[in-house]
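The other protein chains are all here in position, but one chain of the complex has been omitted.
Up next is chain A:
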Amino acid sequence: MALRILHGEFLSHHVGVMHHLLTPERLLSSVAARPALSTLIDGNISSANETSPPKILSPFRTGESDPQNHSESQLGRHYTIPEDIKQTIFKHGGLPKKFDELTHVFTETSIMVRKPFLEIKDYVKKIDFNRPAVRFVLYGETGQGKSMTLAHVVHYGFNAGFLLVHVPWVNSFMRKSKDISPSESKPGMLDVPINAAAWLVHFRAQNQHLLQKLDFKTSKSYQYGPRDTIDAGAPIEELIEFGVGRAKYACDVVEDLLREVKSASNSGLFKTMVVIDGFNGLFSPFMKTLRMKKKVIHQRCTLALPFLEISRFDWCNGVVVLSVDKHAHTDPFNAESALPLYLLGKEGWEHLDPFIPINVEEYNTAETNSALDYYIDRRWIQHPGAQSESGRAELRAMCGGNGLELLKLCAPL
């Protein structure tokens, strides 16, 4: 057996913390070596430094941390999102809650490279951006990795220089809105000011670097209150700043901002990537949660409109990646199917048609093995029985290829 040493990037981030845990001897004992050693050597790692031995990775890892370079050869392997990028794009949400908790335990944010992502990436590379925006809809059973794929896509969009319009979870404002108040600009509708302001903060955090570089300015002046005016030609940050500071107008600001984004994309200033998780939530009734009781409100939410607007195909230089989820359905526990036609309903289907459906399937055996290896490596699985081949076979069968289920099953091991 050859020594297996973690790639330099990982070590540089986590020297000390994991050093004692990840001695080569421990890795050898914990990870059953499946593929031949030659396949373990990642082509993307350079061995320029002659004094250090060649950098060999565990079979479940890839050193390639840029999703733009991910390809079939990395299929089923985990890549690590650099900590600074994670802080930029996922600070205000975007990773599933259970996974986000684990990133603290694992001291890294690693996502498995899977087929749905590669599919989207290949399509996006081939898209003619002069044509109307293409819509992708991810679908699949709960826990099979739709949100993780979207997180991967967001990272890809960030690295590829897209302006990100990312909604981590639609039902955070369609179901669990913090505050509801009647809209002034749209009589008969309701505002969710705090959620809207929070989303503006998220947008600003994700696109800070791009907004500083670009010459992105308002195309017209906006009048919100008698003394609250944004002049035409003002930097777009000013508009965002205003929305964050004056939450009362945040919903209107979101609408105007996305309209600006659309027109700027049309003019070719930048390319935009829209990522919305739980998109079908926008077509379910607006609800208010009060002391664990949900109350349906027979008025529409103003914050839903701009996201519906930007998911249309009447603009160019944009790509829209959406997911439909049973959990975002009107009746989450009685949702009969995970297919887009059922979850979107008539209204949603007509809104999105035509789109490219992408099925997020369950793990295959290789992917399950990779996930198990990763959990063993991170000491999420410590029980010797679970590390034996019979234990792994049992876990493979028990989880049924569902990543979330595997995570839950391994939690007490």
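To be clear about the criterion, a residue touches a chain if its C-beta (ideal position, glycine included) is under 8 Å from a C-beta of that chain, and two chains touch if they have at least 3 such contacts; residues count from 1.
The definition used in the following text is that contacts and distances are computed from a predicted model.
J.: Just by its UniProt name, which of "28S ribosomal protein S9, mitochondrial", "RabGAP/TBC", "Ribosome biogenesis regulatory protein" or "Rab3 GTPase-activating protein catalytic subunit" is the chain not shown in this complex?
T.: "28S ribosomal protein S9, mitochondrial"
J.: Identify the residue among A:Lys186, A:His327 or A:Arg396 that touches the chain left out of the display.
T.: Only one of A:Lys186, A:His327 or A:Arg396 touches the chain omitted from view, namely A:Arg396.
J.: Pick out the residues on chain A that sit against the missing chain.
T.: 141, 362, 390, 393-394, 396-398, 400-402, 405, 409
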